[in-house]
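The other protein chains are all here in position, but one chain of the complex has been omitted.
Moving on to chain A:
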Amino acid sequence: MPFAYWTPRRIWLLVGYAAAVSALLCAPLYLNDFRLNLLAKFLALAVAALGLDLIWGYTGILSLGHGVFFGLGAYAMAMHLKLAASGGKLPDFMSWSGLTKLPWFWRPFESPAFAMLAGVLLPVALALLLGWFTFRNRIKGVYFTILTQALVIITTTLFVGQQAYTGGTNGITGYSTLFGFKLADPQTKVWLYLLTAVVLFAAFALCRYLTGSRFGRVLRAIRDGENRARFIGYNPALYQMTAFCVSAGLAGLAGMLFVLHVGIISPSMMGIVPSIEMVLWVAIGGRGTLIGAVLGAVLMNGAKSVLSETYPELWTLLIGLLFVAVVVFMPRGLAGIAGLPAALRRRRERTDESDGVGTENGLGNAAGAEAGGAEGVRHSAV
């Protein structure tokens, strides 16, 4: 069974992917400009969700600080766009704040290549720094999560406070061109949409490779039983750091694309609420499955924009209820629904064999498996 490559399941998966890819690539043909722009934004956010799923779903580390990585990517892009729009003059908010000269760290962002590199590498560097001090010292679980929250607070406070350099609460907005193309031009918007779709496919393929490789199996092993993995000879800290850095890089990439579609980035878009929202997309879509993360991000944001057009105050209430419902009734999220028949079949087979032990993991799901994993750790810690 594990040796057969072209299983029916694999063929159906491929058909599904092909359909999804073509539907997304053809979207400019059947969506109006407004909807296409929204979809582009959602696809950008899905890139961030993929990254979060990699560290949370596959490695078992909950980060509530991905808004920062997302924000760093977004600000890097925004700085370039702002400089391009200012046409050699000082950006407007700087002169309002009394600056007379462009700060030194803004200067390299005149180069689009530098800005794009920085948009990925800055989040990666920050993740590496945080990971270095936490994972190596075996800080994990809720303590790590709290640290990531602290990171968000520090960063947003810094960005709000340094108005002259960051645009403060208003953030950075007022862009005109990218590589000389007008951002407002519908044609440019279509290209940017397609670029975002392609980046999402590439990010998906990357995560697929990572999680499908032996590296991915070691990540899951670390999630299930960090100590056990250590006694096989793996250094969990290095694996966690790698996953965290890739995850942060993807969030930065998402931020860059987001700015191109939305035309503004401000501290409130990288704060605590957006950071938690990202986690909700992954939870509701189905953590530990890549397609779940993408679906979660797109559907949740789709629902958000539809609902908040009509009932703006209802949205937060609904998202809270939905989260509770998913956690209680569908621990595998939306992606779990697709796997339900197979899981039930497996469970039935298992009870037929009447071995009776270990059926608590019958759904074979990430959440359930993790509960078992935690148990394993507890045993080995005794």
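The criterion applied here is as follows: contacts are C-beta pairs under 8 Å (C-beta built on N, C-alpha and C of every residue); 3 or more make two chains touch, one makes a residue touch a chain; residues count from 1.
Assume contacts and distances are computed from a predicted model.
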item	value
Record-based protein name (UniProt) of the chain missing from this complex, from "tRNA modification GTPase MnmE", "Multiple resistance and pH homeostasis protein B", "Urea ABC transporter, ATP-binding protein UrtD" or "Chemotaxis protein CheA"	"Urea ABC transporter, ATP-binding protein UrtD"
Options A:32, A:111, A:187 or A:213, residue touching the unrepresented chain	A:213
Candidates A:140, A:208, A:230 or A:304 - the one touching the absent chain	A:230
Listed residues A:134, A:196, A:242 or A:301, member touching the removed chain	A:242
Chain A residues that touch the omitted chain in the full complex	1-2, 210, 213-215, 217-218, 220-221, 223-225, 227-236, 238-239, 242, 350, 355-362, 364, 366, 368-370, 372-373, 376-377, 379-380, 382
